[in-house]
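I have placed the structure first, in the form of structure tokens, so that the comments after it can refer back to it.
With one protein chain withheld, the remaining protein chains of the complex are depicted in position.
Residue numbering begins at 1 within each chain, and the chains themselves are lettered A, B and C in the order written.
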């Protein structure tokens, strides 16, 4: 056992001092990266903000810093739409999207062209668009279905879309429109592209806090069981989502994230990251400053410290 | 808990019935794939052979089928040279090779060209050549250092190189020569290319059984501690090796392997696969028939059943 | 001088027997390829149709077979919009589109991504979209400007758009929409994508005969001078258009075309090809059956025979 590892008892209550220590350490980080600047709503975020929350299996939440402050969830939502679609589509989903790391930037069209319009995995933009397209076909309202789910799991009925953010995305949406039309040319998109983009941008615009997201991701630590005890995913499907998060969840830094943090995780350009300790707890961290690959600098550092201090890595 | 999951007590002795059941199920698999056919020594293997061994943390081994039959380890050795080099080189290694999934075939030159001669990870051929090059520079005998290590950890002094296999590889070595010269043109290979290739082909030619390899990989389940109690890797470095195995260990099927098996693993074209349950045990499986991506068909199926039956996935 | 080369006097009148001989030889071609089948209007064309026309510098036209039969000009129009835009934009155009062969299929997005939204040349689809976008910005009606030009140069006021073809293209336009949005994301498209696509599909839908197109291309043989003696392009600009036609005019078979035919040429999936003998004459050939790279099988064969029989290659 490494000397710096703290004793973590069976009770997650003991995590509070860990969170406090991490917050102090992160405070001292020399650089914090820069907020995403492709839309004004994200660019104005303060990179010194930092929050972190841990939810145990029964829904108790511990937090530090800005852990109750809502932020723009962005790509974090892709983990939830993946789970929602998988619960409806089952293995059929994997005929429309792969589950291999891409080795290319998140919005690349190159691999898509070499592989006939089937995106490598559900977390690059092309793959997330396919998942939303399918969820929309199956439910009639992909973004609404997602919002309902997040409200139910977090117990926070106040969660909403940020229509201003969605509008901003739409105004910078040429790349996602290109991806969608491109896949449509291969028959891998069913809804009209403008409809799909509208759903997609609303989905990404949802605002939620670390506490909300740590609770909402709980089913991934509970092997597929929702907060109310009902089953969203089979144990095998929950494993699938965690596996995709580990191998593909942090843009093209998944290997580095697995290496440093060693947990399934999904990041967003709003600066949030959710991570899962299967069978134990979920963690959500937020700080808006991003590294060059689009992941929160302080967020990754905090998760790195979390697994080092608690030994709660999957490896 | 899924109904088909068996009760696995704290004692690994309870694994023997699991192995027996898996062997029976695998027997019934309709297709077994085809042995690697690029060199005669591998092509002649019988795809109906099957062996599986589990070693617990204290070195007790349980097995089924051909679990004591030596086979050609091939790329499985890359997990060991990575660990050996990491123990000597530390983080310096990561300046010469990345740790991200490649998204391309194992012997591709494309990504190498776009990324200036730095291979994506230590398990694609280019990356493994870099690791062997460094290990050879640091020890003066990369292949010999590896053989000594495998003998010590497995307790089997009879492990040897198969010079016939090494010669066959040499006769079909143009692609690896191309990779080596290509990286040398970027200054990322230090030894003369013929020396490097000689080391590399001997390394891959080592013959060992499932029992040998399950024991030899034990340090990865013991967070870096060797069989004799000495430290090969820090806890953090052991985590790094496991993380690279999970994200890059099974050619371009790593996502699928994580999805089905959910354990760090490293496969070889000889039909073997090692897998690690951190803190619990190691598993080695062997069956020579390969799928299109170069992984043992029966081997992956057996590991899939293993994690399903025992619940011993990391996710 | 090769024995099979015919004596071609200074007078182009002597070309009529050459055309007759070519028509006879092409009749005997074993295979004719298959018409483009991505839209019904093209798929129904009869691959046995064949026409060829030569226009000398003063506008006299010689023809054989279906040389007065209108067909769908498709990508042939890209040579004309390039010239029209170059006459207005001058060298500024080359900041928006390159002039190098692409080495990739005509509708590829790969190179575009590596090169920040600047298409390799004006004849791949992406480049043609940029040219149409600029021409539309400068004239307010790109397709109308083109139609007026073709009517004036051919002397055929009956040339029109085929709105049925344009509608068909629109219904299969996802790939071009993807290219347009993709370039728009780099700021290299100015008009709204639906407007641009509407202009582009109408442009490609123009119907014209071999005689019409041979006459309309006359300015390229006259070093930039239009039928009425006015100047469309400087001598240097006319050379530029011919150079782009030679290096990029026949999809990814430009090297093969230069090799066999040895003339600047531009083909279309309607089965037409225009070719230029600078300072001497223009040629247009039509036959709807295409080879795998999208060029008319009988058309290329006829031009190959034409330069062999007349010695009128530029090499």
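Here is the rule we use: contacts are C-beta pairs under 8 Å (C-beta built on N, C-alpha and C of every residue); 3 or more make two chains touch, one makes a residue touch a chain.
Owing to the predicted nature of the structure, the values given are computational and were not obtained by experimental measurement.
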Partner chains on view for the chain not depicted: B, C
Residue in contact with the excluded chain [from C:184, C:248, C:269 or C:303]: C:248
Per the touch definition above, residue among B:39, B:61, B:179 or B:283 touching the missing chain: B:179
Full-complex contact with the absent chain, from C:258, C:273 or C:297: C:258
Touching residues on subunit B - with respect to the absent chain: 108-110, 113-114, 174-175, 177-182, 184-185, 193
Chain not shown, touching residues in subunit C: 1-2, 98-104, 111, 120-121, 234-236, 238-240, 242-244, 246-248, 252-256, 258-259, 262, 264, 278, 308, 313-315
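Here, only the chains that are shown with their structure count from here on.
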Chain whose Cα mean lies nearest the overall Cα mean: A
Interface residue overlap between copies subunit A and subunit B, same or different (over half shared): same
Remotest chain, subunit C as reference, centres from CA atoms: B
Centroid spacing, where centroids are CA-atom means, of subunit B and subunit C in whole angstrom: 56
For subunit A paired with subunit C, centre-to-centre distance based on mean C-alpha positions, whole Å: 49
Rounded Å distance, subunit A centre to subunit B centre (Cα mean): 31
